[in-house]
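For this depiction, one protein chain was excluded, whereas all remaining protein chains were kept in their positions.
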Amino acid sequence: MPLTHFNAAGEAHMVDVGDKVVSQRQAVCEGYIEMQPDTLALIMAGTHKKGDVLGIARIAGIMASKKTADLIPLCHPLPISHVELSLQTQTDLNRVYCQTTVKTTGQTGVEMEALTATQIALLTIYDMCKAVDRGMTIQGVRLLEKSGGKSGHWQRDSA
Amino acid sequence: MPLTHFNAAGEAHMVDVGDKVVSQRQAVCEGYIEMQPDTLALIMAGTHKKGDVLGIARIAGIMASKKTADLIPLCHPLPISHVELSLQTQTDLNRVYCQTTVKTTGQTGVEMEALTATQIALLTIYDMCKAVDRGMTIQGVRLLEKSGGKSGHWQRDSA
Amino acid sequence: MPLTHFNAAGEAHMVDVGDKVVSQRQAVCEGYIEMQPDTLALIMAGTHKKGDVLGIARIAGIMASKKTADLIPLCHPLPISHVELSLQTQTDLNRVYCQTTVKTTGQTGVEMEALTATQIALLTIYDMCKAVDRGMTIQGVRLLEKSGGKSGHWQRDSA
Amino acid sequence: MPLTHFNAAGEAHMVDVGDKVVSQRQAVCEGYIEMQPDTLALIMAGTHKKGDVLGIARIAGIMASKKTADLIPLCHPLPISHVELSLQTQTDLNRVYCQTTVKTTGQTGVEMEALTATQIALLTIYDMCKAVDRGMTIQGVRLLEKSGGKSGHWQRDSA
Amino acid sequence: MPLTHFNAAGEAHMVDVGDKVVSQRQAVCEGYIEMQPDTLALIMAGTHKKGDVLGIARIAGIMASKKTADLIPLCHPLPISHVELSLQTQTDLNRVYCQTTVKTTGQTGVEMEALTATQIALLTIYDMCKAVDRGMTIQGVRLLEKSGGKSGHWQRDSA
Partner (left out) sequence: MPLTHFNAAGEAHMVDVGDKVVSQRQAVCEGYIEMQPDTLALIMAGTHKKGDVLGIARIAGIMASKKTADLIPLCHPLPISHVELSLQTQTDLNRVYCQTTVKTTGQTGVEMEALTATQIALLTIYDMCKAVDRGMTIQGVRLLEKSGGKSGHWQRDSA
């Protein structure tokens, strides 16, 4: 069984990370939510004045990153040291794009924290706009880059 | 401002649903996670014996549905009466597909609960397999159907 | 012992509300945070453009109202149907004033939810500005009005 | 598969209770923690003056009952209407005995809420006394009686 | 934008503390709740025998300190190493006064943990006495002193 979240008997456990080195670790991930052009226009109208959908989604994402170990059964609790979500409206693609960076100084990586923050930020946009556009779709939620720890640096091919 | 999560001043609020009818409401949504064929093979090897990735993802999704109002800032807390996640391995598409049904008897719908359960179930699959496949991508998370409440029945076009 | 949160033996319990009528209930409360004029100016500069302290405080207050039963030991869990926080900068008084309204359709009142939302909104302002003004003080957190339930309408004397 | 928490495919789900009648439901359960006589004496010395171990355990139990659906994966969230824990020191048996009553008006029973409150109250006693008695043992945590709902009244044989 | 909780674009983020020194940090804060003399008398009657309002408020405050990062959106999660709440009845001032000390060994301070504990302890007193005194008011919640970290020692002027 090469999946480390299971022991030799195939039973789930929280992997022992007690002997892993404490190091600075970072993960960057992305995702987006596709919507009707009118919905995107509504969001853009709100960003700089009132009805700040993206500002609320950003806060929801940051708060969700802190709940990752509560949500993902075998995740280790981690002292997150930095969370940043960049939300961009992309009118040519009819979507809001989210890129999230999370850092920690700890014994395991923060990919799950970055992905969870991204997912919940995009879901919050869905929630706030669903009365006008039920068909919005969340797409492309994935890791872009990670660094720190024994496995070292990983970066998605840009192809 | 046609987005109901903002008041006339453009400030976010939790919408007043006190006068909405208590009715049976249901939402069905879907999503999937794409991966390497070898990763999917590992998951399939585990499903019926040991290393049950999908069984754990299903539990994570059910538990997450109960945390929706904690995660999505303007969501109303709801007494969920039913949650069901169907997770299917699709070898021709190199992915695990998730379809989630949530029901309540309440004053607001359960789209957010169904979407949250789907997202966290897919993230849990990512977590358990990330050591062998960092590039997995979550796609197509969206509502399929909802019923109940004043807005009535909504179904995604199958085109 | 006239305090209902204790039984005849003086032991704490969660009061039995099973025979109380389900009715629409509302609570309104207020509070404010005093600060240096320069701090208030910083907040005001941010409200309409970027660095939106009050928008974030408002979201924190709404989310906190949903955690009230988690925080206050003997509080009953309640299906909140509406939360609204109004945050006003008052330059003549060097403070941000918060007024919160919470509604439910349930068997107990929502004073605690309104007070908790107010406290956490004001604490969030403290958090965001503490690097420039450690001396900020939270004052006057109190109930203004409540309605619904057997005890009926209560309103603070305006004197 | 006669266990209702699994569907026909043997997959876990949150059972659909949407068609069950809303009724007043009650559960009573018990449990105890055995300890050294000296430990029990310490607890008894504290109860009426200071170092109130049992008062804190009672609060922990009440608060835990509200977290039951968070802890037990397939439990439905429930609006608890009453929680009462009676904690008795029994010197002849070298133990603290706990009896817990929980009520709701809802679509499912509250056995899990009563058992969870009992367990966490007893664990809290363990926590507070573990520095002087590591060997304390929690025993006999079980349902005594339940009423309400379609399955009606159930009572443990007193034999 | 001199408020560090916003980046150069004015968007909220969780500040990067990854390069800050891990040091022992402490915060002390205070606050009080004003009430009718009869309400204070009820609390005082309970303190030493039964109906222990202050004992429950103290526990609520300690537990709330551990939820600070859950409540305050941009707060870092912290490993709290000590929490102490002193609650004093002050009959000449018709109030209960609370002073809270929190310590950590970490990369950020614990002002927010100390303030949150104080607020929730005072709110718990409100909850337990509100049936006899709806007009109670929470006042003067503020930092008294902090130490540790780069910003060093800070103490409120006693004037």
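Letters A, B, C, D and E mark the chains in the order given here, with residues in each chain numbered from 1 onward.
By our rule, a contact is a pair of C-beta atoms (placed from the backbone, for glycine too) under 8 Å apart; a residue touches a chain by one contact, two chains touch by 3 or more.
Treat the numbers as computed from the prediction; the structure is a model and nothing was measured.
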- [ ] Give the labels of the shown chains that the missing chain contacts, considering the complete complex.
- [x] A, B, D, E
Open item on the list: Using the touch definition from the top, which of D:His82, D:Lys103 or D:Lys146 touches the missing chain?
Closed with: D:Lys146
Task: Residue, one of E:Gly31, E:Gly55, E:Gly109 or E:Gly140, that touches the chain absent here - done: E:Gly55
- [ ] With the full complex in mind, choose from D:Ile56, D:Leu85 or D:Cys98 the residue touching the hidden chain.
- [x] D:Ile56
- [ ] Just the residue numbers, please: which parts of chain A touch the chain that's not shown?
- [x] 7, 11-18, 69-70, 73-74, 76-79, 106-107
Task: Touching residues on chain B - with respect to the absent chain - done: 48-49, 52, 55-56, 59-60, 63
Open item on the list: Contact with the hidden chain only, please: which chain E residues?
Closed with: 24, 55, 58-59, 62-63, 65-67, 79-86, 103-105
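The rule we apply is simple: only the chains that are shown with their structure count from here on.
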Open item on the list: Assuming a repeat means more than half of the contact pairs shared by residue number, which candidate in D-E, B-D or A-C repeats C-D?
Closed with: B-D
TODO: Find the geometric centre of each of chain B and chain C from their Cα atoms only, then give the gap between the two centres in Å, rounded to an integer.
DONE: 31
Task: Computed distance of Cα centres, chain E from chain C, in Å - done: 16
Open item on the list: Using the touch definition from the top, which residues of chain A touch two or more other chains?
Closed with: 49, 52, 55-56, 59-60, 63, 67
Open item on the list: So with touch defined the way it is at the top, what topology do the chains form here? Options are line, ring, star, complete, other.
Closed with: other
Task: Chains grouped in pairs wherever the two touch, ordered by label - done: A-B, A-C, A-E, B-C, B-D, C-D, C-E, D-E
